[in-house]
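Only one protein chain is missing from this complex, and each of the others stays in its spot.
Right after this comes chain A.
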């Protein structure tokens, strides 16, 4: 590609960067309709193509009028799906299992029971701190920090560059990542802005912060693959009434270590495999029983081309729980973010969870519990924790006290203090 074309692409508008050649090719229409239908039915390709041809043939004034509508409709069209998925029955397919199930000579307890026994969490303050809020106390607070440091250390050894990203992001970035931010109960929290231009939201994952970092960047192709790790708080407004998801399983705020990759288009499939292998290594060393699932199209969201979830067995809950996912988003995000290579290509992006703290804590504690309820931690965490067993919290008992309705007593101490 010639330099001026590169320049033109780099400074092009979002509408110009979409893959119109593919979207409006009549020979792709049925494929696109089928793909949309299999991915929860969001998007109308016929409306997009009709509006696009009207846009092309209009004068400048009319173009301006329909620009926003065309962009909104076109951005709703989901990414393509990996061909292997179209043969499936829209259910996850187990592609790998790891670890062996432990034989307990006692009934393994649920995380909630263990945490209650050792006073390591508190989840009853929603009246003050909002629904599904939780405190991790003493050794579980230590465990959170240890898991972060352990995961970061593994990622650094795999060539990941550590970046600290903001949790407060412009709405556009979150939408460019494929998240819907509007509606009566979207998954995204919005900050109350003083000015109309302060359209800021709380990030649902560090993937969004990294996308913000990469937006409008042109990366030398020789630097690819670019692998980035970030630790962030994640804010998700999603709700759940499923009893298995109570406690800290599905929460509105949590800490997560995220992996993000920018790959040459030809390399992203291998990159996705690498991300999944890293996840297997991180969770495998934690002694968890794992299975890797190739996720069907209905679970890909708008952005993913292919997605693998890793689930860990939670012996107390007697269920498999999702602990991570890794997605190849091909050029879906890079086109929206204006992320290019110096060769003029839209690179492929991959994102994956390295460690989502609450779920890993549940899987770890339930897996490594002993008969007396103490939790024996895997050796890989000991250097980061400084100890290898979790038991009773050092926090003293705090007793709930409901204040009496009338209490006009004078406090002697206070009076003394004032006069002093």
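Quick note on the criterion: a residue touches a chain if its C-beta (ideal position, glycine included) is under 8 Å from a C-beta of that chain, and two chains touch if they have at least 3 such contacts; residues count from 1.
As a working rule, contacts and distances are computed from a predicted model.
Chain not shown in the complex: UniProt lists it as "Zinc finger protein", one of "Ribosomal RNA-processing protein 42", "Zinc finger protein", "Centromere protein L" or "Splicing factor subunit". Residue-wise, the contact with the chain that is not shown comes from A:133, picked out of A:28, A:50, A:113 or A:133. Summary of contacts with the chain left out: across A:15, A:98, A:163 or A:269, the touching residue is A:163. The set of chain A residues touching the chain not shown comprises 122, 125, 127-130, 133-138, 140-142, 144-145, 148-149, 152, 161-170, 184-185, 189-192, 200, 202, 209, 212-213, 230-231, 233, 235, 237, 252-253, 255, 393-411, 413-415, 417-420.
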